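Structure record follows, encoded as structure tokens.
Note that this is a trimmed complex: some chains were dropped, and none of the rest were shifted.
Letters A, B and C mark the chains as written, and numbering starts fresh at 1 in each.
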Amino acid sequence: MIALTRVSRTFPARTETVAALHEIDLTVAEGEFVAVIGRSGCGKSTLLRLIAGLLEPTSGTITVDGGPVRGPRRDVALMQQQPALLPWRTALGNVLLPVEIARLPRAEGADRARELLDAVGLAGFHHRHPYELSGGMQQRVALCRALIQQPRVLLMDEPFSALDALTREDMAAQLQALHLARPATTVFVTHSIQEAVLLADRVVVLSPRPGRVREVLAVDIPRPRSLGRSAALPAVAECVAHLHDVLAKAGDDGRLS
Amino acid sequence: GDSGDAPETSADKVTYLTAFGAVGRDAFAWVAQEKGYFRDAGLDVTIQLGAATGENIKVLSAGQAQFANLDMTGAWILAGKGQAPDIRAFAAVHQQTLVSIIALEGSGITKPKDLEGRKLGAATGSVNQLLFPAYAKLAGIDASKVEWVNAAPAQLPSLLASGRVDALSTFLIGARGIEKAAGGKKTVVLPYSEFLPGLFGNGLMASSKVTAADPDMVRRFRDAALKGLQYTLDHPDEAAQILKKAQPTADVTAAVGEITLMTPAVKPSGVIDKTKVADALTTLESNGLIPPGLTPESVVDFSLAPTA
Amino acid sequence: MTRIRSWALPLLGAVTALAVWWSATVVFGIRSFFLPAPPDIVEAFRRQPAYLLREAGSTVAVTVTGFGIAVVAGLLLAMTLTAWRALERATLPVLVALNSVPKVAVAPLLVVWLGFGAQPKIVLVVLICFFPVVVATMAGLTSTPAELSELSRSLSASVWQAYVKIRLPWALPQMFVGLKVGISLAVIGAVVAEINNPTGGLGAVIVLSGMSFDTPLAFAAITLLAVLSTALFYLVVLLERLLVPWARAISG
């Protein structure tokens, strides 16, 4: 479904050019759930932007659904790292934006939007504007906006970063349920190794500066994986410990003082 | 504008431009309107407020108005430059130019010679300035010793009253208004016509397109307007009241003043004497204001102008 | 309390301004021909209130019509120019050049071309307030935060959808800067047109009363104009409060 071949991306700057990604090779099969982890600044967001067709690679080729990526596609949804909510719309209105843009039936869309908002725990907040919501609430609105599109490809950039541990687990469980019911090809950037292991078919570890694929770990734990308490399963613990080590060796970023 | 009573079905719709907004010198147009002279002549006249000579000529040329009252001397200077080739006068309102030097009493200006070394205000680029060298030569003063200040016409009285200039060159009929502006001080008036008697003041004009297309209508307009002029001279106060009624901004006292001051210069017949026109053009030529070659026929339509 | 102060402060300001003006005329002994004192103006107004109000109405009609046309046209042009940057680069300099032609010089030409009706006046109003609307709206439309542009692109929004759903709402607060400047200029444009072609309106009153040396009447017209222009300005402000309440909420 998604295939990156020797994809590099640099950003020009006054003094020196920043190489964000270097010769990335990666394929994601149809319906597969791939998690991406890596040090801050290693190019995860850049990777998602490239797949979403928002950025062009400096070199290399990206194909989605067999065709080269020339720009954003309707069947690809991106949840950005920032909530990026429209301040003049309520929570519900923000979730409905993709419905309006795709010109889908509004009534159905509104029903689904309300269900989604209720599901992420924003039942009483449908008609609140973003500035009346806490950071985590805003992020959940953005999550609903990505999910309402029911895309074939779902790209998520740290979707749960503003959520507390428990809400995070709830959301991850819901995402897993949705994925099992209707498997969208998913690339999921996360900071939590555990979350990556519990959600993904494969975990991609990027090393920083420039971002390269350091390791790809297949997680062969049967689904549905129970989250939270069961994170202590030996298989999960082993994967987590392994990824932790890979990540620790993956770069000298964020060094101790 | 004021369109008078309901037009008759056969009435010719025309637009008339005043010489300078809505002041006493233009009151006769509203008088003709109010008294029904235009209607009786089969005309449905819309009176528009005119600006300076040049703007009025442009409006006539463009056909946005059929008739206008404007300064004939100024118009002919432009015609001499080839700028108003198709404009013809068909009646004189002022038989002599009303352009004058106006100063306040006590300013030390009582005769032309006193102007030397003084500041003179006038409407920007107006005929008043163009004529001054000729006036100065005849009055025996050195024109180069006078400093000119350009300003908008309506601004002139306040420049004089505030002492920013020592005298104005403007139409003598404005004297009453200037006195009002100066807080009641009396004015000293030195008319150009003392030395330049042959020049005309305001007159009624049309483009040659109009005069050629419907000379009869031009005659009807001319006669109705002149009838209004006659009535105005006979009844200055009523004329001023009529003006005030049509144009609420008008000042009755100043209007009566304008009408009485202009009366000596007006022949209600509106006659335009051909030899006088020729003389006037010669005066302009000899003072270098127009190149030679302008004939009386090219500026006045003598087939339409009253001859006696 | 808040309600009271919401009127008290502007009133205080107006009263202070009047007091300064009045005492200046008294202290410096300025004659009413040069600068009339407030009572002279009240007197001038009371002489012919119906006339003045009728002319004010005609000025408002010209102003509002011209402003409306300028806003719609300006909005459309700003959208076109920001959507198609090559067009902007080709036409904006010409627009700037045309805008710099003094309207005072254009007014007589408009009469020559369009006659004595309301048309040349409306055209002048449009010409004078078009530019600020375009400049401000363009600035607003190009200030969409990168993450919102990215959102709209990632949703494959059409150009039109991106404008209507995202860029234009975001631009509204900045567009209102153009509208506020524009409405003030619109009134001035109407007056300039009326001064030039004094068939009616407060501009005609100003120029004609000037010719009759009736400075208090001219100032009565100017005062009405100021009241009118302030009212229109605060109508625009009110519209802003209604349309973009969120802008005040996200800034502090």
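Throughout what follows, a contact is a pair of C-beta atoms (placed from the backbone, for glycine too) under 8 Å apart; a residue touches a chain by one contact, two chains touch by 3 or more.
Every value quoted in this text rests on a predicted model; they were computed, and no experiment measured them.
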item	value
Protein chain multiplicities, whole structure file	A x2, B x1, C x2
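Here is the rule we use: only the chains that are shown with their structure count from here on.
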item	value
Chain at maximum distance from subunit C, centres defined as averaged CA atoms	A
Central chain (by mean CA position)	C
Inter-centroid spacing, subunit C versus subunit A (mean Cα positions, whole Å)	49
Length of the line joining the C-alpha centres of subunit A and subunit B, rounded to whole Å	84
Gap in Å, rounded to a whole number, between the CA centres of subunit C and subunit B	37
Junction residues of subunit C, two or more chains touched	none
Complex contacts: residues of subunit C adjacent to subunit B	31, 33-34, 48, 51, 108, 111-113, 115-116, 196-200, 204-205, 207-214, 217
Complex interface listing, subunit C residues touching subunit A	147-148, 150-157, 161, 165-166, 169-170, 244, 246-247, 249-250
Of all residues in subunit A, those that touch subunit C in their complex	49, 52-54, 71-74, 76-78, 80, 82, 84, 86-88, 97-98, 100-102, 129-131, 149
